[in-house]
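With one protein chain withheld, the remaining protein chains of the complex are depicted in position.
Moving on to chain A:
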Amino acid sequence: MNEQQLIKRATDIPGLDAMTGGGLPAAGGTLMLGRPAAGKTVLALQILAHAIARSEGGVFVSFEESCAQILRDAASFRWGPSLAEAERFELIDARPQLGAEVSGAFDLEGLLAAVGLCLERRQASWVVFDGVDHLLRRQRNPLDAIDQVQQLSDWCEARGVSLLLTGKLGDAETAPTHLEGVEFMLSTLILVSTKLVGHRLSRRLRIAKYRGTAHVADEVAMIMDHDGVHLPHGHYAAQVATGRIEASTERLSTGVARLDEVLGGGLYRGSTALISGLPGTAKTTLAASFAASATARGERVLYLSFDEDQEPVVRNLRSVGIDLRGPLDRGLLHFAAREAWSGLVEEHYWALHQALDRLRPQCLVIDPISALLKAPGVDSAFVSIERILDIAHLRGITTVLTSLGTRDDPQGEATLSHTSTLADTWLALDFNVRGGERNRSLSLVKSRGSAHSNQVRELLLSERGIDLADVYEYGTEVLMGTARMQKESEVHAERRRRVLARQQRQHELERRLSQAEAEAAQLRQELALEQQDSVQTEQFDREHERDVLARRSTRTAHSDAPQGDETP
């Protein structure tokens, strides 16, 4: 059988449809087995409610609970009231009579006749037999019961109806008591289970069998809240399967200009930054600075705070010049506070996922992500963190995570949580204690896609905000605080001395240049006089020569004339 031959009907439970590749068989039975309180009835009711919401009819046959109990169960969910009032929904109380006895074998022909009537008048495409084992266990011969499960499925398959059969499992059972082997009868088998984790009830779901189609066979967390049942893993898998990660080159400011310089212009949009450090090293301040900067650009930010409520955070940040009240009031910042201990890891994950769906933020802050390690859960906190970051990447959400370290291992927890491996940028904050002072430091451990320096810098907090200061190495140490300021002062004085010396040298050169230029002018003047004198002398000499020549010429003429006429 291939995908084309198996027609499926969507349950509209995104995780389940993703895990089943489109839903449950459109014709025939799905067996859902689980321990009491595992969520079988709710899951079945929810599937019917969704079907009815999209104008498919549904029939629910209850073998264990009264109609009133079923409706009360449903009423605690968002879709419950509309299900109870739906015209295309029929609820049948099929509980065996109290005190009823059995004499020989019975069949389900009467049940099928009634269900056929209901399917027809409701134009239904779904039917649920909830707790059918409660009736079938009365069969003297278990093989009759198993045959009748097969009969129910075949009957629905022939009518093109989706059948959901639920049954109870005991501890370590793989089939309901007296129905051993039923798990082999139907082509689709879903197992739901419960487990106490840290005194909390954790529900799980596994598609143990789905013949004729690819499916996710992993056991996954099943969350139940006011909206009903959710399968976060399936929901995640569906997004990852269809999503595509973009690599933006746009840089986003952290709200700290000098840190942006260190990062080569800021954080890449859609990237993940981790800020790790001890308590009090300003992780929250730095993360909030990023959030405030994002809202200043008009972007939506989801700030998930573990273990600290909104108002104290807002007040504390105001003292360092970060205003979150304005963005909160403008609806750009959504602050969600959760207690890590108050829910399972998978519940925290799902709550965050729903908030991302609802708010569609451009930026996300989780402060601190390491709190998830405190939460109980069957799902690993590490896996949940990876999924959160995957979804953030897929949606192009720029994410800043903080992670709390300990004195013995300031950055260890971040490493442990794998977050540092997943993060594109890792800022490590710490304290530098020297000379009786405790100063905050920041170092950039890594920043993918950016040339950067690993040099430690001092993180300065003031009422004007955050800033970074260069620090000075002194032997094997770095200088911060007063020592850094003293060193800065020395450097400043030295620089000033060098400037003054340079200025003096320039003045001297200028003076010498002026003197030289004056001497040059005088020499030029002397030269001009000399040249003038030379010209005049040459002029005189030429005139004198002409005069001599003229006189000689005259004397020669006189000597050639007759003596009588000779002039004395």
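General remarks:
We take it that a contact is a pair of C-beta atoms (placed from the backbone, for glycine too) under 8 Å apart; a residue touches a chain by one contact, two chains touch by 3 or more; residues count from 1.
The rule is short, and it goes like this: contacts and distances are computed from a predicted model.
The chain that is not shown carries the UniProt protein name "KaiB domain-containing protein", picked from "Cytochrome bc1 complex Rieske iron-sulfur subunit", "ABC-2 type transport system permease protein", "ABC transporter ATP-binding protein" or "KaiB domain-containing protein". Interface note: of A:6, A:19, A:91 or A:422, the residue touching the hidden chain in the full complex is A:91.
Across A:108, A:292, A:340 or A:479, the single residue that touches the chain missing here is A:108. When the whole complex is considered, the residue among A:67, A:208, A:296 or A:351 that touches the unshown chain is A:67. Touching residues on chain A toward the chain that is not drawn are 61, 67, 90-111, 113-114, 116-118, 135, 138, 140.
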